[in-house]
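All protein chains but one are shown in place.
Chain nomenclature is as follows: A, B and C, assigned in order of appearance, with residue numbering initiated at 1 for each chain independently.
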């Protein structure tokens, strides 16, 4: 199997799916002639022509609404939003239209499409090229939210997203677009939506994560294994909505100690949902507080970006806190 | 003290603040000649003229951006969004601009304004006249999010919001716009932001709520007191961002059993943040799961609205679940 | 007091009018349409008006939850009539006429008004916000203007699939201020899609008169900024509307791209069942427009041309009223949609968390439906 970067894997997947489904069209800013600002769609316009790889005017509301119209008509469009930070001019189209079309029409007009968009920090992008707004999407019924953590899963998850008849927000951790290569199956390959993977098995502490943070979680798992002999189970959620509760429950029942690592701002972020689900379903298994390691509740900084993003040190600190926790006997 | 409805209290507050601060201007769709579709601004155009009570074109992005520009210049605008469901065309202005102006300018350009907007169900409004999107706002650093539960608090909280130099989203539970009257102080009256109130003291179960759901929580507290002799402490959060963690902690330490009642959709809703905070800070005090009673994870329905909104029955069910809970002795 | 642009508009050379308010016509402009078809138009227009009156009454009696009246704007039946049945229509919420013309059964609309179990939307929508896949009449939302870009995207799809379909989108004067008017107009022309964009300028966005919505001399001028052709028509004149849309649809079908139509009309009733229009406009203004009533005008024409007799016209009215009353009676008796319809159609398949929420609710309701 060839080793691909995340960018290459996504490009290959788009290309292969486009070959077999003429209903797929790509659209977005600078995705044609320029091949996309991250070069994800490089070469596709030469292969599929400008009618299927469409350079659009500068309007995210336009891009998403236009794609929605195509989808209602029966195409399977894949709009790209250049940075997820710029999706908000199109948010009304997502929140009010895309996510509710099937419901409001009594199932008559589903909107089969995938919005691809790079997200997250780690590239020196400051306030408007770094954000991780997955919680906004995950709070919006009717959407599916998918985040791959590497090239192989990206192919499987993107293929499934493209074939799914519900609208999917496919968030690409741009920090790892070219960070490493992975073997990716050459032919058709799917990973089902709504199913997490256990990225590392362990017994002491469960770490829930996804996207580029998964790698920080894994690094930390190595570190605390080496330094403190703590065995972490690291779960890659892969799909945030609908979430794979089964895999989470199984792990937490085993470890009794759980935390999440996410890049978004903390308050009402996605980690909150994870904590809440566990606190309502699994309280009797818990032997420690449920901690969240997240970005801070500030806009995304520039110079202090390394301090802002969850680091191995910060994750380790939380692992140790919950690992070393024992009930102090406080009571009412 | 005169007894006012929520609508009357808000109108009075706007009028009084406008009298003493000429920098305040109101703007929005149909707020002038028509007095607002809920009549909140009725009469104000006659009193303050069309330059201070501005009927705008149909553009929420315009309304919020226009108000932001006014605020940068030094005015204290109070835009009204006719229904919060229609705020999304202006969401980019809130998310990317309003919430980040102070930070990105190094404190040079704060935006002192309050967005007023009716929200929530209970009026037969279906998908687009019923939603409770407070979690989106609460997940956005730089904003303050305030929700009154009645006429008196509304006056105090709105006055504080208007005088606060940070951008505030002031969400008005339209279901109780005219549902009841309350004594409201005639003169200047403030309630500090960021401070919850204990709406009902109790010992057994803490219920966290706000807005119109507070009343359902109180109703339920009566019911379980009468039917099951359970004593509920009901907390009215009043400000969701920044949250009053002290009042929550104090109550949960006392009761050991806690739940939230919110109208928004469940997944990644505001109740999740409440559960998460408690699960990370107070786990050793907990004697039961932290439950959430919420709207369901669907668009807001029409005919089934009464089944959708948290009802006394549903709240009671959760109170009983956590009240009757005792650790089953499950372990790793 | 009287702020309408209509007077100057009627004198402007770009303004299309065929049936003059008194019912006489500019002969050479009358479209070639069979008498039978004209009667179908008329019947549809009257149905819209009767439905409107009935729905307002039902709403006031608390029997249905809401209504958006369309009285005064019925001539837009002519817009639907100018398309093929295979073309797609993206309505706002005052296009009952287009839906009925397309063949959406009145029974379906009535069921929808009651949100009963025979409502294709399963009682999820406010009365008035309906659509139908069979009729290629897309379900509108409530947020203003969003459908404009959908129609443009669908037109792109039709062009891509080379199936000869045209899409048409309706919106109001207020919607011209919306984000997706801007994106829709721009994308439509940049990609030269087969789309007809028709603005029903009914002079108000709730209480805001169009003169305060924009300072464009005429709404039709907005087309210039997008490099798009524009047509301004008398929107109370079913012939003018028909012929403008015919021209635009022909252009679209030929591959020559989109057209913007400003259709100058007037909302004679309230904005919705929640609105009191006397707060923002005068009786005299309304009366001026009543004199331009699209149905009266068309009826006068039909009778003057002996296409319809006075009597036949009265019979049509009476039949429609009877039929509607019967449908209302039947719809009111149909049960409401079952509880699970609150949870279905969020996704193609119901995910675990919705199943759990439904089960939990059922448990609490004691097996309630």
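Details
One rule holds for everything that comes next: a residue touches a chain if its C-beta (ideal position, glycine included) is under 8 Å from a C-beta of that chain, and two chains touch if they have at least 3 such contacts.
Just so you know, these numbers come straight off a predicted model, no measurement behind them.
Taking the complete complex into account, the chain left out of view touches A, B, C. Although one chain is not drawn, the whole complex shows that of B:30, B:92, B:204 or B:264 it is B:92 that touches it.
From the set C:17, C:44, C:183 or C:202, the residue in touch with the chain omitted from the display is C:183, counting the whole complex.
When the whole complex is considered, the residue among C:15, C:137 or C:226 that touches the unshown chain is C:226.
For the options B:38, B:101, B:189 or B:270, the residue in contact with the chain missing from this view is B:101. Within chain B, the residues in touch with the undisplayed chain are 25, 51-52, 54, 56-57, 59, 61-62, 65-75, 77, 89, 92-93, 96-97, 100-110, 141-142, 144, 164-166, 194, 242-243, 245.
Across the interface with the omitted chain, chain A contributes residues 29-30, 33-35, 37, 55, 57-59, 61-62, 85-86, 88-89, 124-129, 266-267, 296-299, 301-304, 307-308, 313-314, 317.
Contact residues of chain C toward the unshown chain are 177, 179, 181-183, 186, 189-190, 212-217, 221-228.
Operating definition for what follows: only the chains that are shown with their structure count from here on.
Chain-level centrality, scored on Cα centres against the all-protein Cα centre, points to B. Chain centres were defined as the mean of their Cα atoms; on that basis the chain farthest from chain B turns out to be C. For the pair chain A and chain C, the distance between C-alpha centroids works out to 40 Å. Separating the centre of chain A from that of chain B, both taken as means of CA atoms, is a distance of 30 Å. Centroids built from CA atoms put chain C at 36 Å from chain B. Shared interface positions of chain B, defined as residues touching 2 or more other chains, are 61, 85, 88-89, 127-128, 267, 297-299. Across the assembly, chain C contributes 122, 124-125, 129, 141, 143, 179, 346, 353 as residues in contact with two or more other chains.
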